[in-house]
Each structure stands twice: as C-alpha cells, then as structure tokens.
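Missing here is one protein chain; the remaining ones are kept as they sit in the complex.
Right, subunit A next:
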Amino acid sequence: MAGEGEKKPVLEMVQADGADEGCVTFVLHDEDHTLGNSLRYMVMKNADVEFCGYSITHPSESKINFRIQTRGGIPATEPLRKGLNDLSDVCQHVLNTFQVRFCFRFNSN
C-alpha cells in the first residue's frame, strides 16, 4: 500500500468473515441518493439478486453503504457491474433520444 497514503478511496468492499462472495457491502465515497437510488433500482432488476439496498451512514459524510446479496453463489461484484453498465446504457439511450428530439424540433422551427 506504499504511496497510497494520499489517494482518497473511491470504492471499498466490506465482507463479513466466513460469508461467501455473494454478500458484500460496498462503500461508495463521494456519492449520495443521486447514484445510490438509481443504481439500487438497476441492480434490483437483476434476477440473481436476492437483496439490494443502500443507506447514507451519516448526512455529514458523503458516502453510501451499498449492499448486495445474490442467490446461487454468484460473486456480488457481478450484479454491481451489470447494474452500472445498464445504468450507463440507459443514460446513453436517454441522451440519444433527447438529441434526436431536439434536432427534430430545431429543424422544424
């Protein structure tokens, strides 16, 4: 961990001892309900996920605890990765639709 003293953590994983890889609490730094709620929605849409929730530990600290529990022994980083990718794809689609609509309106004026 040499040289990492000055770097601020972005994402941490907290796992209970003895639990399998499927139950993990992620600590996302510098985040709040903006990403927390939308990411929770996307991860819950995953059929492999048994439990997903997030909480803000204290309003003075800008970090969220994001917990994922999967069924079937799937490592918890997978639904998280899929949720992030799906959310990114949703944003891309919204952006494309908006730009198409805007060009349509702009050209018709």
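The criterion applied here is as follows: contacts are C-beta pairs under 8 Å (C-beta built on N, C-alpha and C of every residue); 3 or more make two chains touch, one makes a residue touch a chain; residues count from 1.
Criterion: contacts and distances are computed from a predicted model.
Missing chain, UniProt protein name, picked from "IBH1-like N-terminal domain-containing protein", "UPK3L protein", "DNA-directed RNA polymerases I and III subunit RPAC1" or "Regulator of G-signaling 11": "DNA-directed RNA polymerases I and III subunit RPAC1".
In the full complex, subunit A makes contact with the omitted chain through residues 10-11, 13, 28, 31-35, 37-42, 45-47, 77, 80-81, 84-95, 97-99, 101-102, 105.
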